[in-house]
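The complex appears here minus one protein chain, its other protein chains still in place.
Then we have chain A:
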């Protein structure tokens, strides 16, 4: 009995490479970041903002996790992970020195290079800030190549804001609009309360020359896209990162199929007009 043939030239995509956890950061009660370096030495794999890796907890399973570090910094591979199931719960328990398997990078990426010359509006909800962080790093690193850069971020409560220290730092930049809101708060919160889609009304960006990158819960992205369209941003300028049940990561198994697309291969980053109609279909 012979094994099923692997797609030509893609054999390495199926084999997890061992990566050692160099550092663990506890971001939120249920969310943590892992800095990963190749266990055998050498440079971590290269990626583009918005892409994801399959992280393998040996003996438990594999999960798709967006890369949340700086694509150009050359440091460890950073993944921010929310513990939502048995594999990610097990990963939460890992300490520096433990080894994970890494396959990737996979999928499409944020069009940060294509957006140069335009205003850039980044809208994140909850842990959706993690897949957008590499795009933010790119915009900061190449700030002069963009017009206005706005980051609109919404979370459930002040305790659920990811990367608080960085948000504060970005907020201190003179050439960056950073607006944060939470859905509910107690009286000691001095920031905004309300849905993130309301922030889209501000920022002072030019909708006719704007590229918007959106990541968060799908409902939030739908309403954010509507708010952007209402503001006058073109459909072709709005990009969303979708999440589905990605398993093989190369468009073979079909678990992540969304109409004619495989989210793992054709996504996770889609232009709004590619998926807008599909997002309106129940249970797709």
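Here, a residue touches a chain if its C-beta (ideal position, glycine included) is under 8 Å from a C-beta of that chain, and two chains touch if they have at least 3 such contacts; residues count from 1.
To be clear about the criterion, contacts and distances are computed from a predicted model.
With the options "Cation:proton antiporter", "Cyclic nucleotide-binding protein", "Carbohydrate ABC transporter permease" or "Sulfurtransferase" in hand, the undepicted chain maps to the protein name "Cyclic nucleotide-binding protein" (source: UniProt). The hidden chain makes contact, of the residues A:195, A:252 or A:278, with A:195.
From the options A:13, A:140, A:185 or A:278, the residue with contact to the unseen chain in the full assembly is A:185. The omitted chain makes contact with just one of the residues A:30, A:70 or A:276: A:30. Among A:63, A:102 or A:263, only A:63 touches the chain that is left out of the view.
Listed here are the chain A residues that touch the chain not shown: 30, 61, 63-64, 82, 84-88, 125-127, 154-156, 160, 181, 183-195, 197-198, 216-217, 219-220, 223, 245.
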